[in-house]
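To keep things clear, I will list the structure first and then write my remarks on it.
What you see is the complex with one protein chain gone and the rest in place.
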Amino acid sequence: MRELRIHGRGGQGSVTAAELIAVAAFEGGVFAQAFPAFGVERRGAPVQAFVRFDTKKIRLRSQVYEPDYIIVQDSTLIKDVNVFLGLKEGGIAIINTEKDLSYPFPKGVKVITLDATSIALKHLGLPITNTTLMGAFAAASGEIQLKALEDAVRRRFSGDLAGKNIAAATEAYQAVKGAA
Amino acid sequence: MLEIMEGSHAVAEAVGRCRPQVIAAYPITPQTHIVEALADMAANCEIDADYITVESEFSALSACLGASAAGSRVYSATTSQGLALMFEVCFNCAGMRLPVVMSIVNRAMGAPLSIWNDQQDSISLRDSGWLQLYAEDNQEATDLHYLAYKVAEDHRILLPSFVCFDGFILSHTYEPVDTLTQEQADSYLPPFRPYQRLDAADPVSFGLFASPDYYMEFRYAIDQALDKARSVIPEAGKEFNEMFGRDYSGLVEEYRLDDADVAIVAMGSICGTVKDAIDEMRDAGKRVGLLKIRCFRPFPHKEVRKALSGVTTVAVLDKNVSLGSRGAAALEVRDALYGSGVSVQGYIIGLGGRDVRKRDIASVVAKAEAGEGDIYYGLRQEVLR
Amino acid sequence: MAMGLGCTARPGRSRENKTGSWRVFRPVFVHEKCTRCGMCTTVCPEGCIMEDEEGLPVTDYDYCKGCGLCAEECPSEAVEMTKEEK
Partner (left out) sequence: MKEDEAACVLFDSGHRACAGCAAAMVARLILDAAGKDTIVVSATGCMEVFSTPYPETAWKVPWIHSLFENNSAVASGVVASLKKQGRKEKVIALGGDGATFDIGMLCLSGAFERGHDFTYICYDNEAYMNTGIQRSGATPYDASTTTSPSGRCSYGNKRPKKDLPAILAAHGAPYVATASIAYPPDLRKKVEKAVNTPGPCYVQIHAPCCTGWGFEGEKTIAIGKLAIETGLWVNFEMEEGKVTRVKKVVRKPVEEYLKEQKRFRHLFRPKRNDDEIGKIQAIADRNAEKFGIDIQLKK
């Protein structure tokens, strides 16, 4: 079983990202489970959401404490929350930032940074980075295929909006693939 | 066909396929996604139900009571404070023998205010005469609704039923679920056939008052019906299994219990985590198993005693506490095992949404083996000083 | 006898409770004075005053509690309340 923890702020679509990643993974032929860290947080407050992937039915219901992957939707979260807590050695951290982060990242962790906000603004006209980061996650983790991600996005958003989100995800996917 | 979807939506779909004719519900976290989905289905004529947007949970269940008495299949959903507000009506539905089915999206009771999961809400209604079924995952949460209607409306039973599943942990989780098609649902669940109804062509008076000369007999009749449910539920579960290949024929379910020394007893979504923890403990050479209680009311004393006859130690996990006493399931299990010599230890765990991990389960087992039980597990140290 | 499931009952059973024994005063209908206006039938809380074929009031004394409303409200003073002999 592999586990993903998404760190975001209320309103950034972390829960939707978790759901869409699970949908894409399931459509790709594995069992998946997505759930939020159920809270009463309002817009702007730190939030978390989780995804599990496995080849067999997932029974575990606890939150994710030792993730294989983390997505950080907003690099300012690093100051507020220990986003790296429990991240496995060899794990992958995908961080949305426009800067070079001078941060003592844990050892043995692969850190991928990208300016998802700019990509999102370019395609959506809004700084909502969840689908962009999903593209990056697909490229970095291999847990989901870009095609499955597109299908999941189309199931959630209609017409034009789906297209814009897919364009953002695709750009991030290619950026991460290219960097690798 | 397996589809991945949110638990609440899976339940709403299943409820829709049960063809309720009247739905009355009041929004409360974390039940909202279910009633929103049903409202959406009603607004799009996907279900043929009259959806009453009541002004309180109290009225929600009262309206269900009236509609059920008038001869309709009814549905409601609630949780926690909402269920507490229905308290009086709950006793009424059972006493009037009306087969209302209601989802309980389990949540803690205030104060302090908590929107998070435990099972104090439905457990607190354990004496009200409703059937109580608890689901481990979203597949079971959906399937148990078909089963609940089937059993509740059976003329040998005629009692209301809760289908309980853990708030957020199941209701807000996306996972694969196989929902029945309408055709499958119809083949399993026949249309509602009321035993008696409000009807000008054949007037009946419902809800008379009973003097001391009669009252006890009516309460006894409810208990007799609950006892009958001990065989009708497995019957309905067996039929479901024969038709759809998912087995709910047991009031309890065993997991790796055959040669176990230690048995964990639990209800609801925690059972999944317990199973994973058991696999790890088994790998480490510990003989541990799980007895999952699917049906808490009627309580399956006989089945519990039989299933636990070979173990030396039982650790009962309760996401509830009968304050001033113990966890509800621990009390029942101890009653079931009275005189058997098996050691029964109770653990109050996961109240108010406190997360329960595999390592917590292992720790509970160690405590049970050491005879350290009847405790709140995992309290903050400062309250113990 | 089987009990009504859920404490239900069918009509008719209240008639087994003969409330006539509650009575202290008995209404006696003086038909000579009666104008057949139906007031006594209308006001009787027991619903136990009927009209015979000629429209004259007839009381079912099995149920009459002797409240006296019929006598009080009769516009022709055609009902007399007399003490019940017990």
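Residue numbering begins at 1 within each chain, and the chains themselves are lettered A, B and C in the order written.
Quick note on the criterion: a contact is a pair of C-beta atoms (placed from the backbone, for glycine too) under 8 Å apart; a residue touches a chain by one contact, two chains touch by 3 or more.
Predicted model only: the values in this text are computed from it and were never measured.
Of the chains on view, those touched by the hidden chain across the whole complex are B, C. Although one chain is not drawn, the whole complex shows that of B:Ser8, B:Gln21, B:Gln139 or B:Thr173 it is B:Gln21 that touches it. For the chain left out of this panel, the touching residue among B:Val204, B:Leu331 or B:Ile375 is B:Val204.
Residues 3-4, 7, 9-19, 22-23, 38, 41-51, 55, 60, 62-63, 65-69, 71-73 are the ones on subunit C that touch the missing chain.
Across the interface with the omitted chain, subunit B contributes residues 21-22, 24, 48-50, 52-56, 58-60, 62-72, 74, 88-89, 92, 96, 198-200, 203-211, 214.
We adopt the following convention: only the chains that are shown with their structure count from here on.
Interface comparison, B-C against A-B: more C-beta pairs in contact at A-B. If you average the Cα atoms of subunit A and of subunit B, the two centres end up 34 Å apart. Considering their complex, residues 4, 6, 30, 115-116, 137, 166-169, 172-176, 269-273, 275-276, 353, 355-358 of subunit B touch subunit A.
Residues of subunit A touching subunit B in their complex: 18-19, 22-23, 26-27, 31-36, 38, 40, 57-63, 65. For subunit B in complex with subunit C, the residues that touch the partner chain are 95-98, 158, 195-196, 203-210, 214, 217-218, 221.
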